[in-house]
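All protein chains but one are shown at their positions in the complex.
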Amino acid sequence: MLRIRKLPIIIFALFIIVFPLVSRLIPAIQNYPDLMIFAGIYSLITIGLSLLMGYAGQISLGQAAFYGIGAYVSAILTATYGLNPWFCMVIGMIVAAIVAVLVGVPSLKLKGHYLAMATLAFGIIVFIIFNEEVEWTGGPDGMSGIPGLSLFGFAFDSVEKYYYLVWFFVFSVFVFTINVIQSRTGRALRAIHSSEAASSAMGINVSRFKVVVFVYSAILASLAGSLYAYYLNFINPSTFDLFFSIKLLIMIALGGMHDIWGAIIGAFLITFLSFEWLHFFEEFEVIVYGVILLLVIIFLPQGMVGIPKILKGLFNKKVSNG
Amino acid sequence: MDKESRGKILEVEKVSMVFGGLMALINIHFNAKEGMVKAIIGPNGAGKTTLFNIITGTFSPTEGVVRFRGKPIQKLKAHEIAELGISRTFQTIELFGNMTVLENVMVGCHTRTRSSFIASGLRLPHDKHKEEQIRAKAMEILEFVGLAEKFSESADSLPLGGRKMLEIGRALATEPTLLCLDEPAAGLNETETEKASSLINAIKEKGITVLLVEHDMKVVMNISDEIMALNYGEKIAEGLSEEIQNNPKVIEAYLGSSEEDRA
Amino acid sequence: MPMEKITFANQLLQYLITGLTVGSTYAMVAIGFNIIYNVTEIINLAQGEFVMLGGLVMVFLHVAAGLPIVLAFPLTVIIVTLVGMLLDRLAIRPIRQPSVLTLIIATIAASIIIKGIAMFIWGKDPFDLPAFSGRHPIHFLGAVIQPQYFWIIGFLIVIVIFLTLFFEKTIIGKAMSACADNPGAASLVGINVKRMILLSFALSAAIGAVAGITITPISLMEYDRGAMLAIKGFGAVVLGGLGSFPGAILGGLILGTIESFGAGLIHSGYKDAFALIVLLGALFLRPSGLLGSIEVSKFKRF
Amino acid sequence: MLKTEGLTAYYDNIPALKGISINVPKGQVVTIIGANGAGKSTLLKAISGLIKSLEGRIIYKEKNIAGLLSNQIVGLGISQVPEGRQLFSHLTVQDNINLGAYLKFKRRYRHEIDERIKEVFGMFPILEKRSEQIAGTLSGGEQQMLAIARALMGRPKLLLLDEPSMGLAPLIVKEIFEVIERLNQSGTTILLVEQNARAALKTADYAYVLETGELVLEGSAKDLSGNIKVKEAYLGG
Partner (left out) sequence: MKTRKMAIITTVCLFGFGLLLTPTMVFSENLKVGAVFSVTGRTSFLGDPEKKTAEMVAEQINNAGGINGKKLELIIYDTEGDATKTNLAVKKLITKDKVCAVIGPSLSGTSMAVVPLAEQYKTPLISAAASYKITWDEKKNKSRHWVFKTPQTDTMAVEAIYTHLKKRGINKIAIASITTGFGKSGHGELVRLASKYGITIVEDESYGPKDTDMTVQLTKIKGAAPGAIVNWSVGPTQVVILRNWKDLGMTEIPFYQSHGFGSRKNIKLAAGAAEGVFAPLGAVNVAELLPASHPQKAVTMGYMKNYTAKYNEPLSSFGGHAWDALHLVAKALKAVGCDRAGIRDYLENKTAGFVGQHGIFNFSTNDHIGLTFNEAFLMVVVKGDDWALAK
């Protein structure tokens, strides 16, 4: 039974609050809050994706497109038309939601590899548009001059301030999503994953629920895209390409897809691995990355969230044997 | 509701179904009266499950009309039909294996509750209260089908008999007025079969109409009020249980000649 | 200007020829996907890496080491086949709880590793291979064709005939299909499922190598070409219907032709988008691909 | 012909069979009855090599076959008709039947295979009519027949049948049991797991009763049909 366990969530919240303060004291990790901002932005996307893939069982290889839609809507409306960034963020989410409905309604009727290909194609098409519509998007060179965020005169203009802003969003979305999972909606999603025939016999409108989750994941990705654009003050299409969609998939698999915690752990690990830790291996970085991925898939099929269970298993076995 | 429809909860009129040139059902015509147990028998491949799939909205019939309480439903989707009050079990048990026993039944309560995505995400007090009600109702149903003690086990871990009972419980949670049971006794041994029979009787006593597909003639004879026999997609007989049992066509197609051989 | 003027009809013919020839390279990759899919229901996203390896190993053996083509060709195929078998042994077989996602990720991981190693061996520059029968283009009604394309199409036809016969007529081919269908039952009739999967990886790696060897003289080859080829091939295989060999060819040729006409008649920057939009449209109308059987797809897991 | 000695089998480290010793003499029909989840199917799977974590021995023709792979065990002449038929549902009926003789094909006994196909079609004429149809589209009874036909293609000396009558119409059940009897008469040894205890005991020579992974009773089929305990538990009084 999925009951909320409050303790880990409280520890999680405390960790978020304390982390920048601690890292400031240790020179070796003083740039970590900066990395954590990206981990947080990715977490927003992976939480939605985890709900879509791990719970509702629908694969999406086009999530980077929604991330990009959020970023570009925010960037164009602020940098070109000078609108309020918060307002643009909301518009970005609305646009992403509309696109998700248009794409999701026909696509989510497809299954397995066909759905994977359809979402992949959607992602590539959106990427091509970002790349080709030079007048709007600046093409491959990207758009600069995107403003930062501020609220009632308080500007989120330092790494730490932005860190708290991003993780405030992540934490809220996380709690919201956990609530959804434990509600009627969450049960319906898991039911669909298990058997579509039985779900519709229980009165669940299968196609509607799939679209709803798809839209939710698109909105979260769009939010993440806006936060990204306002933080970097610059965006270009290659951030939102197919390989990023695949990277998101890897985050989910690495963290563990049947658990929302896995989404955050996966985003965190991939961010740190690809932006910081693997730097040590220089030219071998790619190979090491691939090997780690393969080892995790083989030995931790449940992802990182499966480790406690495996450890428990090892421990129990020892006890029963000894 | 016109006069003719009165008391008939389900009317199937001239229903035919064609799969890629293959006639799975040919001009089927029958109805079920409120509160009765109606059994459908026939050899494998006779079209029984196809008929169930049409009634519960998995397929739309190629031709014909299905009326539930006088309202045509043959064009509706499965989840809409479930909402109207028709529920079913599956021949090849379709439980939500990744969920607990209790959760399976709670999913069954889906149609009879409402909650928006946003409300449940924000965990509004109203929503929280509803969850408690659903839980209580689901436990009640588990009590009824005799699985209350196993509420926290995963559905997949139950033995076959338990899974069959759970499927019935889950179907009951949708508060149906018509329940379609597809081979509830298949794979059960005789004691378990007897339990299943008495459960179906108890369901009937609650006033729920039951449509039953079953091969075990003992079960069929024990609990059904009326029987319809199908063969190669056609209705070959319909009537009270005793009549059907002695119908030569049914014996030839389905039961086999010798009474004693029946298992 | 002394150069002869090109008519619109000539142009259209050239678009068609180019589309078909480019499409045939997609079809080659698509066929590789299908072999593994038919045995395991996995889409092996490292398929593009086999093609890349085929090209680069051939360059190494033929150009750098100076082996004659008749020797270098089979040797390349053998080497890439061994890589394919290693991929199965090291990345696919050890997975205990296979699901679509874990398998997709495993093949992605494998492709990352293969690409990394290729970069390490060959560096980041593109390489060229001499065309099998020279580079003098053949003129045909005002359009031109590279002689190398006849090699590609020739190999494509031979491979398809071979594979269709193999899967339709031989018991080993049937046994391979049976593994995809129901591995448990397959082992109950005495089929060594693991060996069949190994065989499928070997076969599709070999075909990938042939594809790489034949396209390199036209398009050059470098270490990171694999991903793009894999995506195009995946598109072709899905458009044609997973598991169907005629479908793979049809899908590849259609994608190639749409790209070519899209670029020629509408807008070359959006040519990939046109192809993908047609692909999406086709999927929405026929969810199991053009030649994929809806009846059969009901019994498939993925 | 087949003996198990102290056979214990695990599912996820949980024992599903606990020290089972049975004996299947040549030319007989032996049946295993018991409630759902008692471990009947597990026993068959253990014998045919589908379950890997085993303790104890499985002696077939004086050789321990425990731990061999399922495809090797088929080669020794043990075929299983698995529960739920497990056909190659997207291949044709003919392909399913051909694959039943997969090992023979490999050894190029073309002639023998043709003969066998004729025999099998003789036994199940309906399959010959449907030979080009996709197996998944057959009716339940036809699928069960195809599953048996496929297993017979390997000319097994020992046939393991798992719930052959499950979900079948009375007339078909009767037919299936007739087939079992016929097979036995033609010299095939049969180990039968059946929910339908009444029919199973009628056909079998010897029977074992399994409860939660342990043997609780054994005896000749006749004795057991008369046993009060069995009557109460499995024959519905």
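For reference, chains read A, B, C and D in written order, and residue numbers begin at 1 within each chain.
The rule is short, and it goes like this: a residue touches a chain if its C-beta (ideal position, glycine included) is under 8 Å from a C-beta of that chain, and two chains touch if they have at least 3 such contacts.
Small disclaimer: the values here were computed from a predicted structure and weren't measured.
Of the chains on view, those touched by the hidden chain across the whole complex are A, C.
Of the listed positions C:Leu67, C:Met85, C:Val160 or C:Leu220, the one in contact with the omitted chain in the full complex is C:Leu220. The chain not displayed touches chain A at residues 27-31, 34-35, 38, 131-132, 134, 139-142, 144-145, 159, 228, 232-236, 238-239, 269, 272-280, 282-283, 285-286, 292, 295-296, 298-300, 307, 310, 314. Residues of chain C in touch with the missing chain: 1-3, 5-6, 8, 10-11, 14-15, 18-19, 21-22, 25, 119, 124-128, 130, 135, 137, 143-144, 146, 215, 218-220, 222, 224-225, 228-229, 260, 263-264, 268-269, 271-272.
Definition applied: only the chains that are shown with their structure count from here on.
Touching chain A and chain C together: no chain.
Averaging C-alpha coordinates per chain places the centre of chain B 31 Å away from that of chain D.
Spacing of chain B relative to chain C, judged by their CA centroids, is 48 angstrom.
Of all possible chain pairs, those that touch are A-B, A-C, B-D, C-D.
Note for the complex: chain B touches chain A at residues 56-58, 77-79, 82-83, 87-88, 90, 94-100, 102-103, 106-111, 113, 115, 117, 120-123, 127, 130-131, 134, 152, 170-171, 173-174.
Residue ranges on chain D touching chain C, taken from their complex, read 48-50, 69-71, 74-75, 79-80, 82, 86-91, 95, 98-100, 102-103, 105-106, 134, 136-137, 150-151, 153-154.
Chain D contributes residues 33, 35-37, 138-142, 163, 165-174, 195-199, 232-236 to its touches with chain B in the complex.
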